[in-house]
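With one protein chain withheld, the remaining protein chains of the complex are depicted in position.
Our next item is chain A:
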């Protein structure tokens, strides 16, 4: 017998920890964000004012919740395209079940206080249904959620007959319009959600299992992780976060637009990938994803303050995302898959 030990031996005392770049991969975008702040300040005197920065945060709060959900779903090795139509449908359906037909509702007449719980429940149902189709029936996640994306959007148009719902219960508008301790409630909600998410994915066994599943689901199963249960839970959480984003958006705008959330999914993926989340699963952190969101928000605000024409802002936004991907590619030194 050679070096195989009979008893586990004490680990050698760790020497002085060497500085390892890999450990700080998370922070790769921080210098870019600082740079954007400097550029913004140079280009526009009002850029660094609290009002402007709070505006950026508020604008990005809804997107950031979607990115949070999508990032977890991507880490676990799946994707959910239907998040963006969940943003619209869940509030629309919940509100329609409460308001009378004269305001565009379904004339069911449920109590107004039910709006929020009902809306969250719809999110749970959508995520649960996605999970059922992907995990139990064994369908392609991409196609299922693409189908769901189209179906939910259509459903919203059918329910509201293509109109915005203006007669929204007061309780439903509160979160998106309230201010707590000087900051919009939406910003606080995002901060809390991210803080919880970052903690769970780093310090809880359940959170770490997301990386194991995304990295090698067979190995995760052999290690005793209940893979299907975890993936299902993550899909439900993703949908619920999308619903929360929808509630905040409704509150901010005061109504449920027929196109609420439309086109967001592209930004969601862009922010996640810029933030270092791998589309192949198993890689990336929520902090990274959050910095991706902030980076996009700052770029958008700089463009807006520069008075880029509305006709061009969409094109330039797409160009900026590709540029951001290139910058990130070299800032992190990692190929994006």
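Worth pointing out:
Simple rule for what comes next: a residue touches a chain if its C-beta (ideal position, glycine included) is under 8 Å from a C-beta of that chain, and two chains touch if they have at least 3 such contacts; residues count from 1.
The criterion applied here is as follows: contacts and distances are computed from a predicted model.
Missing chain, UniProt name from the options "Cytochrome c oxidase subunit 3", "Phosphonate C-P lyase", "Simple sugar transport system ATP-binding protein" or "Polyamine ABC-transporter integral membrane protein": "Simple sugar transport system ATP-binding protein". Within the whole complex, the absent chain has one touching residue among A:221, A:304 or A:329, and that is A:221. By the touch criterion stated above, the residues of chain A touching the omitted chain are 1-12, 14, 20, 23, 202-208, 211-212, 215-216, 218-226, 282-283.
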